[in-house]
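Working notes for the structure below.
Note that one protein chain is taken out, while the other chains of the complex remain in position.
Showing chain A:
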Amino acid sequence: MSTSRRGVGLAAFSNNSVASAQYATHGTNIRAAHVDSLQTQISVFQQLLHQFSITHGKDIRSNPTFRAEFARMCNAIGVDPLAASARKPPTGTAKVVEGAAGGIGNLWSQMLGGSVNDFYFELGVRVVEVCRDTRAENGGMMSVGEVRRRVQKGKAIGGGMEVTDDDILRAVKSLEPLGSGFTIMKLGTKQMIRSIPKELNTDQSTVLEVIQVLGYITVSMLQLNLRWERARAKAVIEDLLADGLVWVDMQCDEAEYWSPTFITEAAGG
């Protein structure tokens, strides 16, 4: 019986190719069906997400925990809220997105009716305001936590916003397409928002990191701890001073250099 299925003679070859062609078409059919059902699922899900964000829009805006959970959910299903920001979706994917009639705007704003997106843009504006207000004091470098505190205090109309550090980071990211020069950098264990587009060299970031740990720095401390020559230590500190990234306390035996981030923290101690 088994031999009859294989066939004998030349016809077996054509049989073979017919079979594989059939397999292929069947495979395509299955795949198409899969894609179809997946697309339906996605669009249903997106619709639900849309519904959800509309019904809970107020909560998303006002409740930081809720917002964080919502953002986590979006991330889990591969919707990066801000990835699509400020660029038109390619026409191919625009089809998937329900209601992408004009093809303008991003995934997030189409799906969520703009309210969540607007939230981050609004927050972004606040962050810019805070950074600009304090730029002279801190040389354009602020810890994320401090920015959050100030945004929450909010002297602007409408009062403060309830936000988390995560929201701040997201908002800063949403500013990126503007070429605003706002970047997030890590300094030791702290995340800082740099509002002046000026790179720090390795020496400078090392010194700033040390200041975060020790509270302040002097030229001889740098010489001792980092084995730097005096000239090098001096040059780095002078650069930082000129950029307003450190303040100098001259009422000591040797000038002490402090980071302005301690202005707010010193109040507690």
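As a convention for this text, a contact is a pair of C-beta atoms (placed from the backbone, for glycine too) under 8 Å apart; a residue touches a chain by one contact, two chains touch by 3 or more; residues count from 1.
In the analysis below, contacts and distances are computed from a predicted model.
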Chain left out of the displayed complex - its UniProt protein name, from "Cytoplasmic tRNA 2-thiolation protein 2", "Vacuolar protein-sorting-associated protein 25", "All trans-polyprenyl-diphosphate synthase PDSS1" or "Large ribosomal subunit protein mL53": "Vacuolar protein-sorting-associated protein 25"
Residue, one of A:32, A:48, A:214 or A:242, that touches the chain absent here: A:242
Hidden partner chain, touching residue among A:12, A:54 or A:136: A:136
Selected from A:76, A:213, A:231 or A:250 as touching the chain missing from the view: A:250
Positions on chain A where the hidden chain makes contact: 134-137, 139, 216, 241-244, 247-251, 256-258, 260, 262-264, 266-267, 269
